[in-house]
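Got a structure for you, questions after.
Yeah, one chain of the complex is gone here, protein chain that is, but the others are all in their spots.
Order of writing sets the labels: A and B. Residues in every chain begin at 1.
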Amino acid sequence: MVSDNRISKVQELIYEIGVGEVMQTDLVTVDPRTPMSQLRAILREKRISGTPVVDGDKLVGIISIEDFIRWLADREEDCPIAEKMSKDVCTIYADEPLTQAVNVFQRFGYGRLAVVDRQDKRLLGIITKGDIVRGLLNKLEIHHVAEEEVYRHRVKHFFEDILADKVVLLFQYNVVGQNFTRAGEGASRLKATLQRLGLHPQIVRRVSIATYEAEMNLIIYTDGGSIRVRVEPNEIFVVVKDLGPGIPDIEKVMQPGYSTAPEWVRELGFGAGMGLCNIKKCATKMELKSTVGKGTQLNIRISVDNEAKSEDS
Amino acid sequence: MTIAEIAKILEAEVIVGSDLLNEEIKMGCGSDLMSDVLSFVKSEAILLTGLTNPQVVRTAEMADLAAICFVRGKKPGDETIRLAESKNIPLLTTPLPMFESCGRLWREGLAGCSEHKKSNT
Partner (left out) sequence: MKIAEIVQELNLAVWAAKASLDRGVTGGYASDLLSDVLANSKEGNLWITLQIHQNIVGVASMKGLAGIILVNGREPERETVEKAETENIPLMVSEMPAFELVGRLYNLGVGGT
């Protein structure tokens, strides 16, 4: 999904990135003294349709399959490639921005451009449209990762700036009941937040799974509710609350496999009566309180010290 | 086993994540019950399932799964695809039924989640 800010990011990047950063550098070149008769074997072996002609490390021309065919058709005698190559080669400097390469491609319709050094005109590489696209995508990916790092960095600083003996963070996520397609958005946002806080991945996983199951329960069985998460240095405390209908027999719902879920929920992969067991498995401590007609409260405590209680349990 | 190898064994089409084909998959799991997946499956596993709703991707996101493969030629809807793209979770689809898919992958050496001894981070 490409959002608007990604598009403007691409516009920035084609000015920022230099041709030298995305070009191909493992080049096949030929010497101008190579006989034309050998050209076909070279092109076929390397599966290319044309290649730069380089004398020493200086670009002197470009020879393509078309030049070869013309030479064949004219039934001329064998001669050095230098005589048949096109000497008028369109080049681009490695330090020019991608936008320059895009312009040249658009204007002349070339498939590839030779990239040379601005000072000594040495051939450095070749650039195609595909290289530009690949280069942009890579940069976007790196930017994306970098953005996440910036967030983490900011969160760390935020903590250092707080002067207190103990810091407690509180997040709340509101869950709309019966809305199956949006189910899990709360748990998903919580997960991203905990990752930014730099918590241990196993702790993040356990909190996410427990919260997601609890969120599913709110969606399947209630008209919605709230998930409150209190993050302390050594414990994460999740409180899930709803306003009804309430659970008549708590002991029964804690049994693995017990479920009152309608068939449509089962066909979607939930409601098999394992959610609460699952939450219990992820939690260091779990409490379930409910009053029929009033509502249900589920408390999930996950202690942060005890990293050993992982998914092996 | 890489995602590319799995796709080959299962004659599967890659719907999301063609740039992640070299990612290593350590374990396999076949299930249509998401709570079961959340409870038993370890991270870095591929989930084989007959369900294609967005919650399958959510489940993979929460449990840090490495990829999802839909069986019996099931194709996910746009919403599922969009979610998988935004969470960077590869999606595959195979024409094979669940039984055949699990059987082939296990025979080719992909471990199940209870067999994979070394727990990962």
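Here is the rule we use: contacts are C-beta pairs under 8 Å (C-beta built on N, C-alpha and C of every residue); 3 or more make two chains touch, one makes a residue touch a chain.
Every value quoted in this text rests on a predicted model; they were computed, and no experiment measured them.
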{"item": "Identified contact with the non-displayed chain, of A:Leu59, A:Ala82, A:Leu190 or A:Ala272", "value": "A:Ala272"}
{"item": "Touch criterion as defined above, residue of B:Ala7, B:Leu33, B:Val57 or B:Ile81 at the omitted chain", "value": "B:Leu33"}
{"item": "Absent-chain interface as seen on chain B, which is shown", "value": "28-33, 36, 40, 48, 50-51, 72, 96-107, 111-115"}
{"item": "Touching residues (missing chain, whole complex) on chain A", "value": "256-257, 266-267, 269, 272"}
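Note that in this section only the chains that are shown with their structure count from here on.
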{"item": "Chain centre separation in whole Å, for chain B relative to chain A (CA means)", "value": "18"}
{"item": "Residues on chain B engaged by chain A in the complex (per definition of touch)", "value": "32-36, 38-39, 42-43, 49, 51, 53-56, 58-59, 61-64, 79, 82, 85-86, 119, 121"}
{"item": "For the chain A and chain B complex, residues of the former touching the latter", "value": "1, 180-181, 183-184, 187-188, 191, 201-202, 205, 208-209, 212-213, 216, 268-270, 272, 274-275, 277-278, 281, 310-312"}
